[in-house]
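What follows is an incomplete set of chains from the complex, kept in their original frame.
In order of appearance the chains are A, B and C, and numbering begins at 1 in each one.
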Amino acid sequence: MKVTVSRKAHFNAAHRLYRPDWDDTKNEAVFGKCSNPNYHGHNYELIVSVKGEIDPETGFVMDVKVLKDLICSEVEDAFDHKNLNLEVPEFKNLNPTAENIVVVIWKKLRKHIKTTLDLEVVLYETPRNFVKYAGE
Amino acid sequence: MKVTVSRKAHFNAAHRLYRPDWDDTKNEAVFGKCSNPNYHGHNYELIVSVKGEIDPETGFVMDVKVLKDLICSEVEDAFDHKNLNLEVPEFKNLNPTAENIVVVIWKKLRKHIKTTLDLEVVLYETPRNFVKYAGE
Amino acid sequence: MKVTVSRKAHFNAAHRLYRPDWDDTKNEAVFGKCSNPNYHGHNYELIVSVKGEIDPETGFVMDVKVLKDLICSEVEDAFDHKNLNLEVPEFKNLNPTAENIVVVIWKKLRKHIKTTLDLEVVLYETPRNFVKYAGE
């Protein structure tokens, strides 16, 4: 019996949509006010889901406290109260769109989750805009 | 890498569950108070999701501003503050159940979204009742 | 020790903003699309709050099940799945704006709540628009 276990988490960060190989004019033409050189920011809400067999010993697919601690060490410690463009190495040469952020988070978590478990990450950039990545 | 991008939207409308080929007695027997001939209404909440490859140029699957504008022109302008039975052509001969509404919205949006993107629409009729259609 | 006890409830209804002593043109000029003669509708969310001393016998200010039943009989049974303009007597000659609806609900409930308890009603017309009345 395969069950999905999900955990919500949260971080705040500043960013701008920006390609360093374009000048500010082109960045603004494509990305609008999201490309403001002085940055803007978001309360990012995160839902991390793992899917797999229930361990008959514990009744858990994965101990949600372990999942919570993993999200904390891999995502919250790395991203919270940070400027994504300036301070998070993955975005030095990668435009921090919601799409790219969710893929980066998925890759960071994937390394630490058993290969028998499927992983999916949902990232809310605002209460009305969100993205999802499942490794496809 | 296939990412899903979602956008929430909102419209208010009146409707009644009703088949014009049935009389009011039969409509009420099947649809109960939802068939009130004087109509009732809802705050419909909508989540539109598109899934596809990230464009390496922009970091977007689809610019969410474009998606927002498309929902506005195709759904909000057509349905908001309307009587679905009387004023929305798609429901002249189609019972405006949540199931039928979500299929109509999906078809209206599908025409304007690139064929390389999958489309899914979720429609909340109340905070406790909602439906989903993905073109299957 | 005065504690406030609150209960959420819900009803769906159709309405239009409309004064019968104005013609449709004037109604539309003042109320815009909210005056659509074919009606629109909402999921109204309601928060009813009573404030008073804790009864030392029960530890209750007011049994919330009694409050729930009162909201059901006075508000939900009267308004749910109704056309407020056509079917709710209080709005035969009263424009069903959120402000007027919340006052009507407050007056209906006030008669059935002990005079030693203060009463406040919050009414959400949409997730972004809401009103509050406390008898002032």
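By definition in this document, a residue touches a chain if its C-beta (ideal position, glycine included) is under 8 Å from a C-beta of that chain, and two chains touch if they have at least 3 such contacts.
All figures in this text were calculated on a predicted structure; none of them were measured in a lab.
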{"item": "Number of identical chains forming the whole complex, with 3 shown", "value": "6"}
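One rule holds for everything that comes next: only the chains that are shown with their structure count from here on.
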{"item": "Chain at the geometric heart of the assembly (C-alpha centres)", "value": "B"}
{"item": "Chain A and chain B: spacing of chain centres that average the CA atoms, whole Å", "value": "29"}
{"item": "Inter-centroid spacing, chain C versus chain A (mean Cα positions, whole Å)", "value": "41"}
{"item": "Two or more partner chains touched - positions in chain C", "value": "none"}
{"item": "Chain C - residues contacting chain B, complex", "value": "10, 12-15, 33-34, 36, 38-43, 45, 80-83, 86-87, 126-127"}
{"item": "For the chain A and chain B complex, residues of the former touching the latter", "value": "17, 30-32, 94-100, 102-103, 127-133, 136"}
{"item": "Complex contacts: residues of chain B adjacent to chain A", "value": "1-9, 49, 54, 58-61, 64-65"}
